[in-house]
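Dropping a structure here in structure tokens format, bear with me for questions.
Only one protein chain is missing; all other protein chains are in place.
Up next, chain A:
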Amino acid sequence: MSNEASRQSRTAKLASDLRQFWSEPWFAILTMILAGAILLFIVTPVFAVLYKSFGMDASGFTLDYYREFFSRTYYFDSMMNSLGAAVISTIIVVILSVSISLYVTRSTSFVSRFYRGAALLPLVAPPFIFSLSLIILFGRNGIVTSVINSTFDVEFSIYGFWGVVIAQVLGYFPIGYMLVESTMRNMNPSLEHASSDLGASQWKTIRKVTLPLSQTGITKAGLLVFVMALADFSNPLIIGGGEPFLASEAYLLVVGQQNLEQAAVLGVFLIVPSLIIFIFQTYILDDSGLETISGESGASNAPLSRRVKTVVMTINTLFVSFIILMFVMVVLGAFVKIIGINNTFTLEHFQNRNGWDSLYTSVFVSFVAAILAATIGMLQGYLFARKPIPGKKALEFLTLFGLAVPGTVMGIGYVLIFNGSPFFLTGTVLLIVLNMTFRKIGVGLEASISKMHQIDTSMEEASSDLGSGPYRTFGKVVVPLLSPAFIAGFIYTFMTAMVSISSVIFLIAPGTNLAAVYILNLAEQARVGMASAMSFVLIVIVLSCMGLLKYIEKKTGVSI
């Protein structure tokens, strides 16, 4: 086909797509509203930060703030610290994930299920909870610290770079672990059998077959952990001991010095790596090739040999015990007067008016955001999977991009956009809800799109054959079939919203404090008892919500 002809046929296709798009006007209008919202609540904030970093709308275009960034070692150090901690945390998380996955994917024993449960435990806790328990154990007056200091006569404490690294490893471990485990689980066991059949030892098989085949999954896991650790905001604040990190420094610049321009520059350095990794993951990382070789069902991987098992079990047990110890510390901290010093049982840390208020706000806000995010994700997923929408690839990209933008950048962007006219939304609960919603709609969208691909179009055709118009078909057939995707979007958004901080901390006002932010403040002031008590309640709430959903799932037979 000549260029001219192919252009003509493309124009013709676009025209027919547009006609079809408008043939269901309500869907068309909804799509446009959605597109507008995505642009306003995901894209503009990011651009606002970029714009601001060049000093625009105050002093006109300038590179002063970038110059400042590179000339002040303090700012530059924040970048090096953030990158360094993220790299180290990522490497450790990946090694631990592989180690636990190796065991868990080959055994259904109690120990295996125990490892798995414990490994996923950090999901239900605020990301900074480990900073809190690390302080309880290794802080200036920590239980272990005092022993070390008196035995070795030193001034040890966990505050600083390495404290942040440990907290990040613990906090972001589940994300990496889940990806690595699912990759290894999907791998065809017969490949390993073939390798050992050809005479390779198990070490060799793992090194030459298992790991190379899991490479894409492991890379994905690593990149995700890296992006999250890079954007980490609360751990540096609590346990960083004054060491500068990008996200926390940006926050301090905004609240402490009202220096939005300089904060924006730090934001740009946060977002550039995230953006690169996001694009790399979306367009370059190819997960179609290796691990999808399908296997005969029923076959399972060979159990680990003695030697491998010893190594793996040692690492796993140590790590898992550490996670559990951390949780135990928080629970103990919540129920005793001053942990390590006065260990008498008390409930006084729970008597905290502000704390309960903030919890109430958090539940309310997260619930609304979760409903919104899940609904939008479902609607968008249906429209994107079935309707000829011009530019839908771009919209999908932008929606998923919302997941990748570091919270701090989003928060600063929201401040820049919604503070003044024409919105005047700062300090309102509405803005917090919108922020939580649009940062997470990508999850519901992805779940819905993949669910839609499993639903044969004949389902909708049957409905229209029986006399139903497009909207009724959507309501009566598509929505019920998408309910698993809705629930997935809801759970994810609710859980992450309950414990999210980095973005909303810019948006709260005295009347609208959120539990996670409130706990962060307590932890920063080393008010361990109250912080532990509130964390405990937060964990209980998140866990019960999940339990409730599991119950509904069982009751209604909707699988999640």
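Operating definition for what follows: a contact is a pair of C-beta atoms (placed from the backbone, for glycine too) under 8 Å apart; a residue touches a chain by one contact, two chains touch by 3 or more; residues count from 1.
Simple rule for what comes next: contacts and distances are computed from a predicted model.
Novice: So one subunit is absent here. Using its UniProt record, which name fits best from "DNA ligase (ATP)", "Succinate dehydrogenase", "Electron transfer flavoprotein subunit beta" or "Carnitine transport ATP-binding protein OpuCA"?
Specialist: Cross-referencing UniProt, the chain left out corresponds to "Carnitine transport ATP-binding protein OpuCA".
Novice: One chain is left out of this view; which of A:113, A:337, A:472 or A:550 touches it in the full complex?
Specialist: Touches the omitted chain: A:472.
Novice: Using the touch definition from the top, which of A:282, A:464, A:525 or A:544 touches the missing chain?
Specialist: A:464
Novice: Residue-wise, where is chain A in contact with the chain that is not depicted?
Specialist: Within chain A, the residues that touch the unshown chain are 456, 458-459, 461-469, 472, 476-477, 480-481.
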